[in-house]
Structures are given as C-alpha cells and as structure tokens.
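Quick one: the structure is below, questions incoming.
One protein chain is absent from this view; the other protein chains keep their places.
Labels A, B and C are assigned to the chains in the order they are written; within every chain, residues are numbered from 1.
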Amino acid sequence: MKKFDKDRLILGFAGPVLALVVALALTTVVLLASGQNPFEPYRIMFDSASYADVQVLIINQAGTYYLAALAVAVGFRMNLFNIGVDGQYRLAAMMAALVGASVELPGPLHIALIVIVAMLVGAFWSGIAGFLKTTRGVSEVVSTIMLNSIATALVAWLILPKNFGEQPAGSNNLTTGEIAESGWFPGLPMADGAGEIYGFTFVAAGCGVLYWFALNRTRFGFDLRATGASESAAQASGVDAKKMVLTSMLISGAVAGLAGMPTLLGDTHTYSLDFPTGIGFTGITIALLGRNNPLGIALSALLIAFLDKSSASLDQYGYEKEIATIMQGLIVISVVVSYELVRRYGIRRQQQKVGEELAAGHALTTEKEAAL
Amino acid sequence: MSTSKTTAARPAPQKGNGRRKLTLPVVLLIVAGGLALISLVRLISGAEDITSVGQVAGALELAVPIGLAGLGGLWAERAGVINIGLEGMMILGTWFGAWAGFQWGPWMGVLFGILGGCIGGLLHAVITVTFGVNHIVSGVAINILAVGVTRYLSNFAFDGIQGGSSKQSPRIDPIDKITIPGLSDWLADLQQHHWFLISDIAGIIGGLITGLSLLTVVALLLIPATWWILWRTPFGLRLRSCGESPVAAETLGVNVYKYKYIAVTVSGGLAGLGGAFLAIVATGIYQEGQTGGRGYIGLAAMIFGNWMPGGMALGAGLFGFTDSLKLRGGAENVHAMLLLLAILLVIAVFWQLYKKKYVSAAVAAVVSALLFTWYFLTDQVPSQFVDAAPYVTTLLVLSLSAQRLRMPKANGVPYRKGEGK
Amino acid sequence: MHALVGENGAGKSTLMKILYGMQKPDEGTIAINGEQVSFSNPGDAIERGIGMVHQHFMLADNFTVLENVVLGGEKLYGIGSGARKKIKEISDAYGLGIRPDALVEDLGVADRQRVEILKVLYRGARILILDEPTAVLVPQEVDALFANLRELKAEGLTVIFISHKLGEVLSVADDITVIRRGTTVGTADPASTTTKQLAELMVGSELPSPETRESTVTDVPMLRVQDLKLTVTDPDGTVRDVLAGIDFTIHQGEVLGIAGVEGNGQTELIEALMGMRDPDAGVITLGTDDISHAPTRKRRESGIGYIPEDRHRHGVLLNAPLWENRILGHVTEKPNSRGWLLDNKAARTDTERIVREYDVRTPGIDVTAASLSGGNQQKLIVGREMSHAPKFLIAAHPTRGVDVGAQAQIWDQIREARREGLAVLLISADLDELIGLSDTLRVMYRGRLVADADPATITPEELGSAMTGAATGHLEGSEDEAR
Partner (left out) sequence: GGNSSDAGSGSDGDKAAIAYDIGGRGDQSFNDAAYAGLAKAEKDLDIQGSEAEPSDGEGDADKVQRLTELARSGNNPVIGVGFAYAPAIKKVAPKFPKTTFGIIDDASVTGENIANIVFNEEQGSYLAGVAAAKVSKSKTVGFIGGVETPLIKKFEAGFVQGVKDTDASVNVLPQYLTQPPDFGGFSKPDLGKAAAQGQLDKKADVIYSAAGLAGSGAIEAVSKAGKWNIGVDSDQYQQKGLAPYKASILTSVTKDIEDAVFNLIKSVKDGKPETGEIRYGLDKNGVALSMSNPAFADMKDVIAAVDKAKQEIIDGKITVKTAP
C-alpha cells in the first residue's frame, strides 16, 4: 500500500506543476502574438510580489478567497452548486456591519456578535435556496442566481440613509456607520509599515482545518461526502438527503457570511457601496481549482491572490493588466486538464494492479501479509 | 381494501401519450385567462404601460439575448454537456461582433459574433469532451478567459480608433428594422384606447411586429428551428441520445464525440449570436461588461423551461417582460404587478383548497393578503425592490409551479468511448 | 445457436464487445463467413450484420421505443411513419408485442429486453449476440424469448448467447464454448453434457445448490408487516397503488422468499421496509418496536441489514476506497465511529477482516470499489451487512451477476446467520435460489401478495405461472399447512 501512496504523491504534484508550465507557455504565446515582450511581465510580477507589503496584500486577499471557496466547496462536496456565495457574502457583511455599528460591547463579545450575525444572515440567505430545493425542487443553480440579484436590491434598500444606512457629511458614499473599536479584529502588524495581516485570516485558516476535520473525521462529514458521491447510496445508508441538502446549504451560506469578515473586521469597519464584490465567483474558481480539498483550496487561493495583486502594477510599466486574467483562465484550464489526465492514468494503473494481482492469484496472501 | 383499480407498479400506459400533455385548446384557454387577468389588473391599477406596444417591444429586445444564450445552453445540455460558460461565449460574441461590425457592417458583425462564440464553445468541447474535465470548471475557466481576452484585445483593436477606447468599440451601423406600416399603427392606436382585453392583445401583437430588427426575427425563428432540428431530424435524435444515454448511442454506431462537439460548438455560436445581438442591435456598440450576467440568466431560463425550446422562450420572455417593466417606469408598473400577484395567489388558494392541501392554501392566503395590503397602502414600489422584480418573479413562479423538471439523464456525466458497462 | 459460458469475469462480455467493435483486440483475428474483418466501432459491426443485446440495457429511458430503435439506423426507414410501420411489422412477425410510442421508462424489464432484440432485428442483423438475456426474466418469459430465438434460428440467423443458467444453456444451445480467465478451456455438446459437468468445466469445482437442509424457524416473530400501503403520484397526476395492503410476518430463523416479476412492487416494498419511502398506511414492527415511519438510519441501527438489488445505486460508493465503503450504512455503529467521530483506524482493520473472511479478491483496502469486479463488490456488501449482527436481513437478488463459487459462499453465509436466529426477506429472480433458500414462499403480483407456496414441493414452473397472476391462493396443496 505504501507504494500506491508514493505514486499518488508524485502524480499529485507532477500534474499541477506541468500545468503551470503549460499555462505560462501559452500566456507567453499570447504576449508574443501581440508583439509584447514575453518575459518582462513575469519579472515585474515576481518583483512586485517580493515586497513585503504586496505579500501582506496577497495573504489577506487569499484569506477572503479561502473562506469564499470553502463555502462553495461545502456545496460542491454534495453536488450542490451554490452560485449564490457572492450575494450571501454581501448581505451578511452588510447586516453584520449594521449590527456591529449599532451596539457597543466588550471586545471579544462585540466581535463574536458581528461574526455570528454574519453567519446567520449568510445561512439564512442560502437557506432560502436550500428550502426551495428540498420542498419545491427548485434548482439551486437558478435560485441562487436569482438570490444574488435580490440581495443586491435588498442591500441597496437597507443602506439608504432613510432606512438603516448613513451618508457621511461631504461624502458621496453610503455606509452602515463605523463599528466601534471594540469590534475590530486585531491584526498582525508587519515590520516597516508593510501593513498588517488581518487577524481573521488566521480564523480562515482555522476554518480550513475545521472543514477538513468535519469532513474526514466526523460522522456528519462522512454522510455529506457519501451524499455527494452517490445520493442514492447515501440515502440507502440512512442519510436523510433532504436534510443533508438543507444542512450543507446552511453551512455553505454561513461560511460565505464569514468571507466578508476579514475585510470588515480588519480593515473597513463599515460596509459601504464600494465594499469588494465578486468574491463568491472567484471562490467558485478557487474551489474547483483546489478540488474542494482544504489544502488545495489554500494553494489555489494564494495563487489567484498572487496573480491579482502582483499584476496590479503591470499597467504602470506599460503592460496590459488583463494578461493576468488571461493567465488565470489558462491556469485553471491546464490545471484541471492535467488533473484529469493524471487521474485517468492513476485509475488505469490501479486497475492494472488489481488485475495483475488477481491473475497472479496471490491477492489474498498479499493482503494477509500486509495486515500482519 | 378495495377490489378495484390497483395497477402494477410500472403499469404499461394504455396510450402512447399517457404523460402530461397540454393540448392546444387548454394552452389557449390558459393564455386567454392570463391575458384577461392582466388586462383587469391594468384597468384597476391604471398602469396602462404593462401591455403597451413599447413595453412588449422592449421586452422582446431584452429577452432576445437571454433567449439566445438559453438556446445555446439547450443545445449543449441536450447533448449532455453543462454549459456554464455561456456568459464567456456571449462576451466573445459581443466583442467579435462589434469588432467585425464596425469595420465591415452589421451582418459581418453577426457572423463574427457567432464565430467568436463558436470558438468559446469549441474550447469547452475540447476540455469537457476530449479531456473529460468537470463541465462546470471548464465553463468557469472559459468565462474568466473570455473576460481577459476581450479586455486585452480591446487595447489593440479599439483604442485609438475614432469613437473607440480600450473599453468600447466605435459605433456599428444598425441592422434594418421592419415595421408593417398600416398594421403597426392601427394596433398602436387600438392599444391607446385602453379597452379591456382588446387593447392588451393589440399592444402585444403590435409590440411583436413594430420596429422589429431583422436579427430579432432570426432569433425568434431559431426557437422553432431548434425544436425542429432536435426533435424531428435524425441528427437531432442522435444529438439528444448523447445527452440521455451516450453509451446506448455508442452501441448503435453513433459517434458520440462528434455530436457533443457539434452541439457544444453550436451552443457557443448561439450564445455568441446573443452577444452580437447585444452589441449590434440592442446597443450599437461594444461595451466592456455589457453582457452583465445575461449568460447565467439564459441558463436559468433554460432550466426554467425544462430543457425545452418553448419553455426556455417562456422563461426568457418572463425575464424580458419584467426587466422591461422595471426599466419603463418600474415604480408604477411593478406596483401593478403586486396586484396581479395577489390575485394569482387567490386563485392558488382555491386550487390548493380543491386539492386539499390546506397548509399551502393558508400560506398562499397570507401572502396574498399581505400583497393586497401593500398594494392598497402604497402608490409605488421602492426602486430598489423594482430592480428585484424579475428575480423575485422567477423564484415565485418556480416555487409555485409544480416541479416536473427533467434534465437530460446523462447531462454533466463524463463520457468516454468504450467504457460503457 | 452457440452458447458461451464461464464464471464471472471470465471475459465473455469482453469478447462479445470486441466482436461488436466496442473494444479493440490486442491481437488475433475475427472472420465472418470466412472473411477476415476488423471493426473500429459498433457501426462497422452493424454494417456487417452483427447485432448485440447487452448485459445491461442500452436504452435511453426518456426516449420512446421508436426513438430508441431508429437511433443510429435512421437511414433505414427514416424516423417517422416508415420506421413505425417497420417496427410494428417486426413486432408482429415475432410476437414481440411492442408499441412504438411508449416511453421506455414505462416498460418492464421483459419489454425492454424485447425492445433490445427488436433494435437488432430492425437493423437486419444476421448474427445475434445476447449477453445474459435471461438474467432478469421469469421462466415463462425465458421460454417466450427462446421461442423467438428458435424462430430466428430457423430463418438462418446465427445466435450467440451468454448465460449463467446452465440448465437453459443445455436446453437451447446447439454448441457450447466454455471460457475461463480469458481463454477457451473447452467446448461441450449439449446433448451429452450435464449441468454438473459444465460447471466443473467452468470453475473446476462442484455446482453448489441453494438447498436449505434443516429448518431453523422459531415462533418468535421478528418482522411483522400489517396492511402496508403505498401510493405514488405519476407525473400526469394520477395516483397509483404500488403496495396494496401487504401482510406478512417473518420469524427468527426464517427465510421468507418473495417471488414476482420485476416491477410488481418488490422494490417499493424493500424501500418501505428500509424507510426510503414513507408508507401511506400500515404498520411495520421490528421485534416489538413500531418502525413504520422511522428514518432509515434508525432502522439500520436497530438491526436491519440490507443487500440491495442494485449495488451500484444503493450498495457502494464506486469512487471511494473499500474501507470507506465498509463504513457506508453503518457510520453510527462500532467499529466505524465513536460518538460523533469516525474511527478510521478501527474501520480499516475491520475492512481487512471482511476482505479476508468473505474472500473479497482485492490487493488492498485502499483501492476504489469501482476497480473490483461486481462479484467482489457483492461479497464486500454481504460481509459488511453481516458484520453488524443483523436481526433482520433484506436480501434482494443477493447473487445476481455473481459466479457460482461466490454464490455458494453467499448462500452459506445467509444460512449460517439464519441458524443463529436471523430473519431474512429474500427477493430474487432466480427461482432455484428462491425455492432452495426459503422457508416460506410468497408471490407478489401488482402490489399484493397473491399466493403462497411451500418450497419443499413447489417447482419453478408452478411458481413462474403464479408470478404472472395465473394462479392465486395457496399453491400446490400439500400436507404441510401454510403458516
């Protein structure tokens, strides 16, 4: 069995690395075709990423992406496609900011309250899709697309000064008001003004561990994975499929609600019209790229954050920033294609082994020896 | 225990059409009833715009890109490939459509828009069919790639050209529009009288034949054409068999890969046409971000329509209609819709009571009462809620209508030649 | 008519797939009418007049019969009225009784089988390959099928057929080839061979029989089902009874066999017993507990074991490793978990035990279930279900698609557990198995238990005729009073 695992490890790494090389090569072709220097952009990006302040940005952004991707991954593990992470995230951040700004509590309590509100709101919003799916059979793909847009409208209405928002004097922005300092999540300051790593980034990492543990070490996680692998088999095994759909939708939404927290608690301390959007969609990409595996998602989140941030200064050097988007697309494609090729190769090998050992007729003895 | 009518678990239905099939008279009756209801609401609320010629024409124009994307989704998914990359293919359509359109005229633009979408579709086919990658990942990647590529290319293709910039193309010449001279005016006139039912019908027919772009006609024709090709030709039968049971198709000598490739490429082409329509007919210009999620809405419309062309068109029409309502003085129009919804719910209450589903009936009754209250206590709906109208409507329709959606059985399932059991 | 026999995984299907162009041979030649051919896809084979009915149905459920038949052969008679006429013609000529416009998903297995055959005839095949066509048919249907085949043979068609039912092989085949591990190990003449000899040729061992030797039935009721009713609502809104008042009791140490043509409510009965469907009326009592509406998990925890009829749908997670499949269905029980946490280590150790004790042929417990052959998957499932000391076992087609060696093992295990007081509900299409293993027999027809029989005296033919609804009440009046 050891040998299988070593093979798997090698294969597991060879795939993505090869894919990255292919993606870079293709991007280089694009650059060449448009008559640009094919190497300079990479150098600029790597240079830029070698500075501490950009590194901090990358890590912070990765934390947010990580949570969004975990939210998506929880659904994917069940074959539920939660496109609504973006809406859940925005609505949750907004409501949490509202509540956070309207109360004053001792530090940890204040933060806890905000986080809980965010999770509840996120869960509520995704729960609508879950409820409609379990009771009315409405496809979650459609309902979450709709709920994203409805969330936009709802947030726009709630944040009106005549409702719950405010418009700071002299500003053209609308906000929910500032959260008192007791509700700020302390960050980890870096030397020489390189900024600080949001404290919530560590919580995000913790969520990853929790995700792994819950999925691989608990009964609930087993049921969830089983349902994702085969709904009919899971049902026969005693899983209440409807309850599972609803539960995982709720969890997914709660985690989506958390995705706004690094920014809200660590930086802006308020929700305003220019609060980052589109996080949920990036989360889908990252979850898929990371194959719904907590470690894979972490690496993917870092990769995408790296591409985002290190490419930010490309335009100042006369290069088109869009090259980073193209690169992202190419990376996703080549990575998943290589995963697939590696997987097929792995399956063939496994089957061959099974076949060979059966043919040799000593499958049993091998097994017994291994057991001893 | 009764001695009668127990049938076997899987009884052989006595007639070929044992399934739910709405006959034409029933459909017509439902349509007529709906129209009468809308007309009634119009009279009560005074929102004369809800069935005006302009409203219907506007709805049509807003529905066409969504419908084309949905049709694209239909082709791909009928052949078993989920296409979440419609948005990206649409973006390619807008870009290529505009790029060729401003240089060589609108019809070249249409052609190139289709080609642009086809490229996206082909890429999706390569990734999903040849490499067997998860269809959703591939679609998401194509969406990213399309955004990146079009933005990148705009820097070279549009920037510095008169009327263009790195975000938009120069203006494209319009495509001819047809209006049947006497008839259109007469219908518009008729509509202006605001008579019960007659004006509404006049408005709807008028809206469908006034200022109709030739490309709109093409798009409309594509719906029955798709139905005919997929359900009435050997080609369509083979294509659909790839979405239902590719292994069975394979055993009968169907080249499943080929049909999947064709379907997904056509799917991209249709989405591209939707994009080209946006750029050339709807706006006359390429504009970064102008698709704005319509590909996803198209996908939703297709699921809404149960993977059938007619249903999909209905879904796209619903989006177009509510979108148009909201854009054309939404506060008032959507306010009127509250009344419509409330009345519909009253009907639902009676239906549920008839079916002895008391809980559902109670829920519907409460919601209906709330809507009536809302309607009578206000004159307008806040603009923020107006914006949500198309989406709320869709959710409501989907959750109230019984769920009998059936997607192609092998949709999204990876297929490899020779691996069938 | 040439029969091909061999144990599971011998390579019969693979060989046929090669003949049909679905797989490519590494070496060797195929000759048709003396002419050497090579196929790159089934289309080539069809052109050469080969038609194949696969082991698993190759039908699109959501298509009509007509669509399924004309698919790929549209050029022959079009896809419209011409094709419809042709289908009716063939159907009438061979008495297949097929309605072209029925949806396949509404058809029963026997009808589907006939659609498959019609598909082949429609293309004018001269060589017919039938891979285990009889596995899901009742004796009468099998007879009807063979009657059809004889007719075809008379017209000069060549038929190759595969079956595990050696009796029927001997009765219809003109020639028999036995293969083992991918090579021909012998040929047999049906006129001068017995099933026993044939079996020995196949596996090199004796043909086991499912006969139950001594009765272990007690009078302690284990499972009592009273007036169980279940209705379903069709897409068109009509409400049908699929279970119309089922009553039975299974005692400790008793095997209750239910015979019936597939689609008469057996699946629904199992699902109602497992809690996968909620019955509309009736009481299910396990021991002394009313479990009529208990969730599936609770039923499993309280001692119901389940060998599903469709293992891929209900029995295993194909892409999960064996040890995770060992947890499936028993995640709340020891040794798989402690409290809310999984105990992966204990589960792995126990998987190794099952692999050993139940002779699951695998190089290890980390390979996926999909890479095991069907028979080995089945052994794993049986091992898993038996490992939790069930009080009541639902065994649906426990040996379907399993070779003779594995069959014997599974029968032994069921018998052994029964001796220790296990109550078993056995549902099987294999009437020999049903008669041999059961203590009591019931016949299910259109959602009701219409007849009962004593396994000691009943013959498969009599049972078969009751399954078609031709006979009701107590079958074959023998001295033993039916319970």
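To be clear about the criterion, a residue touches a chain if its C-beta (ideal position, glycine included) is under 8 Å from a C-beta of that chain, and two chains touch if they have at least 3 such contacts.
Worth saying up front: this structure is predicted, and the values here are computed from it rather than measured.
Student: In the intact complex, which of the presented chains make contact with the chain not displayed?
Tutor: Spelled out, the missing chain touches these shown chains: A, B.
Student: Touching the hidden chain in the complete assembly: which of A:N60, A:S126, A:S252 or A:Q350 does that?
Tutor: Reading the full complex, the residue touching the unseen chain is A:N60.
Student: Going by the contact rule already stated, which one of A:A52, A:A112, A:V209 or A:L295 would touch the omitted chain in the full complex?
Tutor: A:A52
Student: Hey, which of A:S126, A:T152 or A:S252 is the one touching the hidden chain?
Tutor: Once the missing chain is taken into account, the touching residue is A:T152.
Student: Hey, which subunit B residues sit against the chain that's not shown?
Tutor: Those residues of subunit B that touch the unshown chain are 49, 52-55, 57-58, 61-62, 154, 159, 162-168, 170-171, 278, 282-285, 287-290, 292-293, 323-324, 327-330, 383-384, 387.
Student: Residues on subunit A that touch the omitted chain in the whole complex?
Tutor: On the side of subunit A, residues 48, 50-54, 57, 60-61, 90, 149, 152-153, 155-156, 167-174, 190-195, 263, 267-268, 273-279, 282, 308-309, 311-313, 315-316, 321 touch the unshown chain.
In this text, only the chains that are shown with their structure count from here on.
Student: So, what's the distance in Å between the C-alpha centres of subunit B and subunit A?
Tutor: Distance between chain centres: 30 Å.
Student: Inside the complex, what are the residues of subunit A that reach subunit B?
Tutor: Listed in rising order, the residues of subunit A that touch subunit B are 30, 34, 81, 83, 132, 136-139, 141-143, 145-147, 149-150, 152-154, 156-157, 160, 284-285, 288-289, 320, 322-330, 332-333, 336-337, 339-341, 344.
Student: Which part of subunit B faces subunit A closely enough to touch in the complex?
Tutor: These residues of subunit B touch subunit A: 127, 131-134, 136-138, 140-142, 144-149, 151-152, 155-156, 293, 296-297, 299-300, 303-304, 382, 384-385, 387-388, 390-392, 394-395, 398-399, 403, 405.
Student: Hey, which residues of subunit B end up touching subunit C in the complex?
Tutor: 1, 6-13, 16-20, 232-234, 237-238, 240-241, 244-245, 247-255, 404, 406, 408-409, 418, 420-421
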